[in-house]
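One protein chain is absent from this view; the other protein chains keep their places.
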Amino acid sequence: MEGVHDMGGMHGFGAVPVDDVQLPFDEPWEGRTFGLFIAAGAAGARSGSIRPGIEAIAPADYLAMGYFERWARSLEAGLVDAGTLTVADIDTRVRTPRPPGRHAQDTNPKMAAGLAAALINHPRRPSGEDVPARFDVGDRVTVKRMAPEGHHRCPRYVRGVTGTVIRQPGGWPHASGDGPPEAVYTVRFEMGDLWGEDAEAGFLHLDLWERYLA
Amino acid sequence: MEGVHDMGGMHGFGAVPVDDVQLPFDEPWEGRTFGLFIAAGAAGARSGSIRPGIEAIAPADYLAMGYFERWARSLEAGLVDAGTLTVADIDTRVRTPRPPGRHAQDTNPKMAAGLAAALINHPRRPSGEDVPARFDVGDRVTVKRMAPEGHHRCPRYVRGVTGTVIRQPGGWPHASGDGPPEAVYTVRFEMGDLWGEDAEAGFLHLDLWERYLA
Amino acid sequence: MNDRPADAPHPASLRIEAIEALLVERGVITSDVVDTIIETYEHHVGPLNGARVVARAWIDPDYRARLLEDGTGAVGELGYGGAEGEHLVVLENTEAVHNVVVCTLCSCYPWPVLGLPPRWYKSAAYRSRMVREPRAVLAEFGTTLPEDVELRVWDSSAEVRYLVLPLAPVGAEARSEDELAGLVTRDHMIGVVR
Partner (left out) sequence: MNDRPADAPHPASLRIEAIEALLVERGVITSDVVDTIIETYEHHVGPLNGARVVARAWIDPDYRARLLEDGTGAVGELGYGGAEGEHLVVLENTEAVHNVVVCTLCSCYPWPVLGLPPRWYKSAAYRSRMVREPRAVLAEFGTTLPEDVELRVWDSSAEVRYLVLPLAPVGAEARSEDELAGLVTRDHMIGVVR
């Protein structure tokens, strides 16, 4: 979809809020959100993946929310969609908070250890698969005009722009989740071709599925 | 600027909230906002124009606000920028509301009548001025790539797209307010050239200043 | 967007009230001027103006020709014009062509002939979608356009303001101008209804 999450090139967001914070979570609930998202996925208790769930957030809300608020919203949507919880369940529990009851003291060290291991399990080879590719390194390719409703990874700022293929890292199923692995290309664009005559000098690189290119 | 106000083509905003309301203001304060904006302009009490003031609203706020809330924000910014009021003046008055004091009973029937007449005063001729024009009706023109920080009227969805000039209504100073009148062209684009192979059939027309075109 | 209770004032309402009070106290403006501006657009300038223009065009071929040639001038003949109507272009619907108007960047609208824009015209949904999927949007207004009718969308975001001249009803020449004007709605002249 063409959503507000596609921010490349926009004005109005001010200076970068540079800080030197090294910890991943500012508040404990952010860590819980992250951990629950992964644990619920491993337990088969939620459907969907993180990005489409986040992009489904209403545009004004998306912009007003922090990063882990969006994760929390995506997690909730996935749990509800899978039938694990209902919005009413959660609403009720928020209004009448109490500590977890049954199973509150349960632990599952085997699952915890397994999941921790899986998260940092290094693969034998890179994930890109060997697939047929229409374009070669060095080819000039133009990003198609499009306005897909489904989840995609083709930012608006490259539409209609021509660049050069500099790498073909492999094939992956398209971001929308459908179909077999499809060739992805790393394409180099000149900044001036993206932003016009006042652009800074330099190059912009983007990984694009074959379906986006002509 | 490239802001969230530039909505053409985006997803995520749902169905059109069709209604049959014929009155221009839903709540009295909306009418006051509109009237104050015009009256303050006529009194020379605010600077700026409506659109840049609205586009300066932070993106998340812009999307969360209603139409006349944006006008209210733009009005306030213009009054503050002109030195007529300070934000502190307004904040204080909001916290301690009381009816207007001095001059509350004043009227200015002459200004009211004059302004009402000016608002509906029909011009002798269309406002477009006769200016030199680089392109002729029938010419194919391509919208330049750009990312201007200032106020402009060139939506992102036509960048890099080629269309045909169908009219040259005249010249106006560019939207940013600078310089002499500059030719404006009404350009016709094919929907497929804007949105790709899945586009609906039809044509999209847009008035574009000469500086946007090549 | 607001979680306030139904009877609580909108926060912007309090702020605008404060601004008006301050401007009045300081002698910058008087409230009757504001009243008059509101009254102008609540009672005097609205779609009835446009409807009269359309009705005249339906019964008077010479006027129609002038209207399509110079919208500003022909609308002015009927006494209409002013703010946001400084350069009007009239778009002619035919059996083969349908026109519809939007402003993606804000909500530009031909005030002198239609008044201030309706709520939905100002909505993000209308602004974002009308340029990309106009037939789908028209369907939400109950308007189904035959496939063979050419659809022309006008994104009026610069200086020109657009008014759609709808198809005349059958037998228009035999009806009075007032009667015809009564048939023309705002939605016809924006183009969301055919």
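We call the chains A, B and C, going by the order they appear; numbering starts again at 1 in every chain.
Keep in mind that, in the parts below, a residue touches a chain if its C-beta (ideal position, glycine included) is under 8 Å from a C-beta of that chain, and two chains touch if they have at least 3 such contacts.
Remember, it's a predicted structure, so these values are computed and weren't measured experimentally.
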> Which subunit A residues would touch the chain omitted from the figure, given the whole complex?
Replying inline: 5-19, 21-29, 31-36, 38-40, 42-43, 45, 50-51, 54, 63-69, 72, 75-76, 79, 84-85, 89-90, 93-94, 97-104, 106-109, 111-113, 115-116, 118-128, 153, 155, 157, 167, 169-170, 172, 175, 184, 186, 194-195, 199-209
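Simple rule for what comes next: only the chains that are shown with their structure count from here on.
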> CA centre of subunit A versus CA centre of subunit C: separation in Å?
Replying inline: 41
> From the C-alpha centre of subunit B to that of subunit C, how far is it in Å?
Replying inline: 15
> Where in subunit B do residues touch two or more other chains at once?
Replying inline: 9-13, 63-64, 194-195, 199
> On subunit C, where are the residues touching two or more other chains?
Replying inline: 1, 124, 132
